[in-house]
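The complex appears here minus one protein chain, its other protein chains still in place.
Let's look at subunit A:
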Amino acid sequence: MNCLICSTSFIESASWQKLFLIKPADVICNQCRSKFEKILKTKSENEWSGTIYEGALDSVKSFYTYNDWMKHVFQQYKFQLDVELAKIFVEDFRPLRQVQELIVPIPLHPEMLHERTFSQVDQFLIDANVPFKNVLSKTENRSQVGKTRKDRMSTELLFSVQENVQEQHIVLIDDLYTTGTTLHHAAFALKKAGAQTVRAITLIRV
């Protein structure tokens, strides 16, 4: 097997889980794997208290820090469009197969999706075999970059809800948690449409 990142060939250590096909073989070598930094404890977010988004998002959990290694890998994935790299994170998203909640990825604007050829968030779920539903749609093809914090927290709607989510329990999925704007806007829209709980999971916490 050749490592998806450094392309050196490596031999996977045997384990009983792999032997019985419970756990699939890793797609990257141990050395590349060890350079990712897992987040063990999630810090709670107060930045949004006092705004109308307070309480929209019940909790956020992220898997990894945005260290230089993650930046490098993520850049190759999202901007060089190396779709296959999503497989690196299969083990992180796999447990979502067991949850009862509705899994909702943060969508791209259709124009952006066409340009990028794949949704970097959906792809994690596809490769991990996690069923999900595209309930949200992005209203504007605009990035958050360059806006002031006040702008970002303003009430303009970034998402619209396309399906009935009354009484639903929802897990939002996104790639990066930076300021939390995206997730708070999405959660706000979902709660307004009747969702009962909304928590979020992101691959990376910046």
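Quick note on the criterion: a contact is a pair of C-beta atoms (placed from the backbone, for glycine too) under 8 Å apart; a residue touches a chain by one contact, two chains touch by 3 or more; residues count from 1.
Assume contacts and distances are computed from a predicted model.
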item	value
Identity of the absent chain, which is to be given by its UniProt protein name, from "Carbon monoxide dehydrogenase", "DEAD/DEAH box helicase family protein", "Competence protein ComFC" or "Electron transfer flavoprotein subunit alpha"	"DEAD/DEAH box helicase family protein"
Residue in contact with the excluded chain [from A:116, A:133, A:169 or A:205]	A:116
Hidden partner chain, touching residue among A:49, A:80, A:98 or A:166	A:80
Residues from subunit A at the interface with the omitted partner, ascending	31, 76, 80-84, 113-119, 123, 126
